[in-house]
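Only one protein chain is missing; all other protein chains are in place.
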Amino acid sequence: MAEFLTSKELAIKVSICLGVLVVVMCLCALVGTQNISLERVFDGPGQKPGENIDYEIFARVRLPRVILAALVGAALACSGVVLQAILRNPLADPYILGISSGAGLGVIITILSGISWSFWGGSPIGIFAFAGALITVWLVWYIGHFTGKSQATSLLLAGVVVNAFFSAIIMFLTSIAKSEQVFSTIFWLMGNITDKELSVLWVSAGCIIAGIIVLFTVCHRLNVLALGQEEAKGLGVDVARTRIVAFACAAFITAIAVSLSGLIGFVGLIIPHGVRLAFGPDHRQLLPLSAIIGAAFLVIADTIARIIVAPAQLPVGVITAIAGGPFFLILLAKYSRKVSWLK
Amino acid sequence: MNTIIKVENLNFGYTRQDTILKGISFEVIQGRFLAIAGPNGAGKTTLLNLLCGLLRPKAGSIRIDSAPVESYSAKKLAQKVAVVRQEFVPVFDFTVAQMVSMARTPYLGTFGFESNTDKQIVNEALEATETAQFALRALGSLSGGERQRVFIARALAANSPVLLLDEPTSFLDLKHQVGIYDLLKTAQLEKGKTIVAVTHDINLAAQYCDEILLLGANGNYHIGETKDVLSPEQIERVFGVRTFVGKLGQEKFFIPLGKFAKYSGQIAGKPHNIQQE
Partner (left out) sequence: MNKWWWLLLIILCLAGVGFVIFGTQQAQNPGPSPSPNNPDRVVSLAPSLTEILFALGLDDKIVGVTLNSDYPPAAEKKTKVGTFWQPDTEAVIAAKPDLVVTLQIGQQKSVADSLNRLGYQVLALKIESIEELFTAIQKIGTATGSKQRADELIENISGQLNYLKSKYSPTNKPRVLWVIQTEPLRVAGRNTFINEFIELLGGENAIGPTIQQYPPIGTEELLACNAEVIIQSAMGKTDIGRQQQQAEVFWSKWASMPAVKDNNIYVVNSDTVLRLGPRLPQGVEIVGRCLHPDTSIKSSETAQRIR
């Protein structure tokens, strides 16, 4: 007898995972370079700043960071799932279609031109990174469409070309920048979780959650899309429309994640794989679970990054790469034995 | 006696200059089994792709159930026409059940969860193709024949009046070849499905199909009842191969004769009819 994924079953799995995520987030907020006690935290904020430092550190420095890490992790993991389905390529990551170089270009232009006005609390760097990412993605989509009717290969090639071109511009601009500007750029590109303002977090959370919900509605069609364009059309899926919606959403939430925290690698690549190995390739399940597990992964990675070389901090991308690298090699070894993937 | 597929004056070519299909017209009545045969490059697969809306004709029209193919949305068309192509293993390791369930996509709601009806239909399709035992196995772990049956199960689960197949048995062993045609014939007789199958095997076509469309390489074609269309002269004209014709009761079978085939020497010159005792 066949087993089907029911909405009830999925709801239960998602709830359990969400519960675990909340526990992880709270635990990680209690860990850091300074020791704080939970009881003191509950005493609440003092009259003036500096009165209850346990509360301040927990609620106003660590909690925003943990929330941000969760949001970025969820966004990147979801984006990875969707792009792997659209491009039918298990090696796709969220940055593959130009987002990384576009965001980087936005960042270095901001840093070089010294724009420092902050737009409603969002830093100018973040905003330009967001704009740069979206413009580049649109460009890649347009070129891909122009050259090959948005077939997976032509999209990938367009992404490679645009990435190379923009990277060259970034290199040029870096060469004429002052040293501290260069460091700022590189630092940003390495990916970092920092504490952001509540207003920025709130908007980002809303956008990312909305994006993930929209992607969820497309999931059952993503399953079919993974079989190829002809097959998908024969099974009643509007391939072009599904692709555009999925791609635009994935690009949008990735651009938000990148504008908040720079380019954190490996999350978008390994979380989808890990979840697929454990739970199977059905995207209706893969997407929500990847989001939650991606969130937990990045929260933990950021916590490690914060404490492991105190008083200095590692960029969180280092931890994700160290965790991701060996895992990726294992995956590669497993897949190379599966003839189907090499076709 | 409802005409479910109507092709009128179909013209198609992949580039502006050449035309593979010229002025083809035919009708398929609901519940019939049509075979499409012809030499390589004659345009069989192209015709199939035109019938399922993947390609647009240069001239002429194709109507499915009295409406032009272009007028259907992808969703509605999938509910009318199910296509079975060469089996393959997808990039992600879906199970048999998941693969067959994908046929229900045009019928699912916003979040894509299967209703009880959907589940029932999928189970029936698995039973009919004898693949229920594989339901939880990944597609990559099956043999080619088993996978092809899964693809047919998927087409059956779509519950569409028309089934289009592109060489469903090309790479399968004898048992599976016969098995699949038996399956198709059952679907036709028990469920009243209209089946159009591209095939290289004229004998299977002769045995199972009601009508046959022979597509010639130069664009001309013949369509009619298999017993009328298939004759050694016709086969030689379209395929360029001499055949030995045998009879099994009322049915004819054709054995192609190559230059060095063992029988060639015995039948010098013309094709020969021999009665089978």
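First chain written, first letter: the chains are A and B, and each begins at residue 1.
Definition applied: a contact is a pair of C-beta atoms (placed from the backbone, for glycine too) under 8 Å apart; a residue touches a chain by one contact, two chains touch by 3 or more.
Owing to the predicted nature of the structure, the values given are computational and were not obtained by experimental measurement.
Within the whole complex, the absent chain has one touching residue among A:33, A:113 or A:153, and that is A:33. With the whole complex as reference, residues 32-34, 48-50, 53, 56-57, 60-62, 120-121, 123, 175-176, 178-181, 183-184, 187, 194-195, 197-199, 202-203, 205-207, 209-210, 213-214, 217, 310-313 of subunit A touch the missing chain.
Just so it is clear, only the chains that are shown with their structure count from here on.
Distance between chain centres (mean CA atoms), subunit A to subunit B: 45 Å. By the touch criterion given at the top, residues 1-7, 85, 88-90, 216-217, 219-221, 223-224, 226-227, 230-231, 233-239, 276, 280-282, 284, 338-341, 343 of subunit A touch subunit B in their complex.
Across the complex, subunit A is touched by residues 52-54, 73-79, 81-83, 85, 89-98, 100-103, 105-106, 108, 110-114, 119, 122-123, 126, 132, 135-136, 140, 158 of subunit B.
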